[in-house]
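Excluded from the complex is one protein chain; the other protein chains are retained at their positions.
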Amino acid sequence: MLASLHSSNTSQAPVAHFLSEHSCLSIDHFSLAYAGKEALRDLTLSVPRHRVTAFIGPSGCGKSTLLRAINRLHDLNESVTHSGQVKLEGQDIHDPQMNVTELRRRVGMVFQTPNPFPMSIYENVAFGLRLQQRLPKRKRDDIIEWALTSAALWDEVKDRLHRSAWQLSGGQQQRLVIARTLAVQPDVLLLDEPASALDPISTLKIEELIRNLKSELTLVLVTHNMQQAARVSDYTAFLHQGELVEYGPTDQVFTNPRLQRTENYITGRIT
Amino acid sequence: MTSVSANSASRHPRFSRVNDLWPWLCAASVALSLLMLGALLTLLLVRGLGHFWPATLEEITLSSGETFAGQAVREVALPQQDGDERLYFTGNQDIDGVRWRWVAIDEIVERAQPTDLIRLDRSPWGDFIGRLVAIEQHGQRWEGDAAWQQLATLLKLPANQRQESQLLLTTVDGQILRQPLANVVSAQTPNAMAWWQKTFAWGDAVWRFLSEGPRAANTDGGVWPAIFGTVLMVILMSVIVTPFGVLAAIYLNEIAHQGRLTRLVRIGVRNLAGVPSIVYGVFGLGVFVYGVGGSLDEWFFSDTLPSPTFGTGGLLWASLTLALLTLPVVIVATEEGLARIPEAQREGAVALGATRLEMLTRIVLPMAAPAMLTGVILAVARAAGEVAPLMLVGVAKLAPQMPIDGEFPYLHLERKFMHLGYHLFDTAFHGEDVQAAIPLVYATALLLVLIVLVLNLTAIFLRHYLRRQRGNEC
């Protein structure tokens, strides 16, 4: 069902359409520098709601940096400076009024290597919930089951919820991390090369999961794997040396890129 | 040139060159270090534990016809002439005025080990070695075997219930002594004891050493107040050093801007671990005792001046000084633990909407807990063995009052206290009869070394476990 949605709805969608009313995240003339060294230069793009958007580009092009900026993870590093705006549902995330923990709850993030906490599977998923509010155990159990089910992990772990999360396989760990993020009900899910440390079968499972999650929330995927971007994303942004080179529906970017640079990268001439 | 000789050496393995001996000298260094360590520990073990074993008593007849009884201690060569002399511990200080006797071995005519020789441990006057003639109580009198049995029953009573009893004793050269039973601590006939009786007596003696207070100017009795003082001081110190050390480590590792200044501060903290402990003692004396303590006395205890309350060394100042001394240990260990936690864990927590405090308390600190514990254990081990700074800030040769008692406010932070290490130093170097005290010093040293080594081993195992756990994760 989702696959058909993918092919029918998005491939013909004009660029102007997703830039306006359907946009969930909009990035406006955004630049960012590490200790004075520019990593992102004047990016402007907008991420449509309930779609998968992929950021591709060679290593060091700034795609992970951009992803981390959306979650304001750079707050932990004092040498980072930025200008321009990143808007989540119309609200600037760098606004002093913006509650950064609330922002991070709304914008979930999954990292390259699975990073489950050293506690049980149950506690991992409950971690974010416990931060937000005190829930009755019944309710909490329900949310945890829902999150694990959404992450396609429930059947595999329902009998060992109280075992250590570190005993899971790499692919299971990554899905656990996704479940942990889903449990706090984010609006956007950022995935930073979520399958790069996994074997092919686990990778397929993660990709399938990404496609399925589209109905629940907006996804942004950073990947260095062209086929993966082509397989799962609806829109693709090509970044190179901190700049946005090309952005559009995935089919268009892959089959008929407007710029030579994009074509070179996609066909493997720049790495 | 060199390559030729190297080749010939490899072709003729028996051809040895000076160069090939170097590794042996290096191996010898390891062997020598192990030997020294082993010798030290063996010496402490043998002499420290051996002291409590009931020693065989000898009755000696000299060529001059004189007789005495005692325990053979050691032999050395006679100065300026052939032959050896032997040292005997004879006890009976109240009768003879001395407790030791050197005898040339050539002069000994007869060595016997009669089973009826008894050894009493008394307070005052220390050991008596001789024979039991009779025991008298309320006009009743027991002699022979009956007397010995009666003595054994009476010794089980508390001292104040045997006021009326008296022992009639005789030394081997026939002097008679009337000994009030109330002053007798224990009695044994070591020559008549079977090995299991001796083992039992040994266990009893070890227990009394650990559980009783010192007697006879620290040359006899136990070390309980010193153990108590050491433990209390170390606990107070840990209570002070743990939060501050952890706080400083968290600040340095998690909050401070990681620039040049932080790096300098970190090197500085690391180096403080190498600053001599006596310097901390000087600081403690100058700042805590004279500075803070002196001011406290002026403000709150002016009625007892000029005799100081807090303006002199005491438990609190000693704990504070040692806390400062061990602060670098805790900071360094905690920082190592914090640095080893993968950044991904922190980011994972933050990305779920945790604040820094929540990230620290829920993820980082639990993961760093074993490292912190290691640091605290190492700090405790260091503090337990440290003596020099305590000499300046509050340790006492013999503390009249324990720092904890039933009197309000129960814990008396201003009191002086006893410490195992200082007790050892003081008994060995300032005692009246060092010769008599040495066995106890050995036992104290053994106890101290055991405490410190066990603490260090715990820390090593903890660290090892920690490394392995982290290793699995990678």
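Which chain is which? They are A and B, in the order written, and residues in each are numbered from 1.
To be clear about the criterion, a residue touches a chain if its C-beta (ideal position, glycine included) is under 8 Å from a C-beta of that chain, and two chains touch if they have at least 3 such contacts.
The rule we apply is simple: contacts and distances are computed from a predicted model.
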Protein name, per the UniProt record, of whichever chain is missing from view ("Cbb3-type cytochrome oxidase maturation protein", "Iron-sulfur cluster assembly scaffold protein IscU", "Cell division topological specificity factor" or "ABC transporter permease"): "ABC transporter permease"
Hidden-chain contact residue, picked from the options B:146, B:339, B:411 or B:453: B:453
Absent-chain contact - pick from B:57, B:154, B:205 or B:387: B:387
Selected from A:47, A:110 or A:131 as touching the chain missing from the view: A:131
Residue of B:112, B:155, B:185 or B:256 in touch with the missing chain, whole complex considered: B:256
Touching residues (missing chain, whole complex) on subunit B: 2-3, 6, 9, 13-14, 16, 19-38, 40, 43-44, 76-77, 243-245, 247-248, 250-252, 254-256, 265, 267-272, 274-283, 285-287, 290, 313, 324, 327-328, 331, 353, 355-358, 360, 381, 384-388, 391-392, 421-422, 424-425, 428-429, 434, 438, 441, 445, 448-449, 452-453, 456-457, 460
Interface residues of subunit A (partner: the chain not displayed): 99-102, 105, 129, 131-133, 139, 142-143, 146, 184-185
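To be clear about the criterion, only the chains that are shown with their structure count from here on.
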Subunit B to subunit A touching residues, read off their complex: 257, 342, 344-355, 358, 362-363, 366-367, 472-473
Subunit A to subunit B touching residues, read off their complex: 71, 73, 76, 78, 101-102, 104-105, 108-109, 111, 113, 115-118, 127-128, 131-132, 166, 177, 180-181, 184
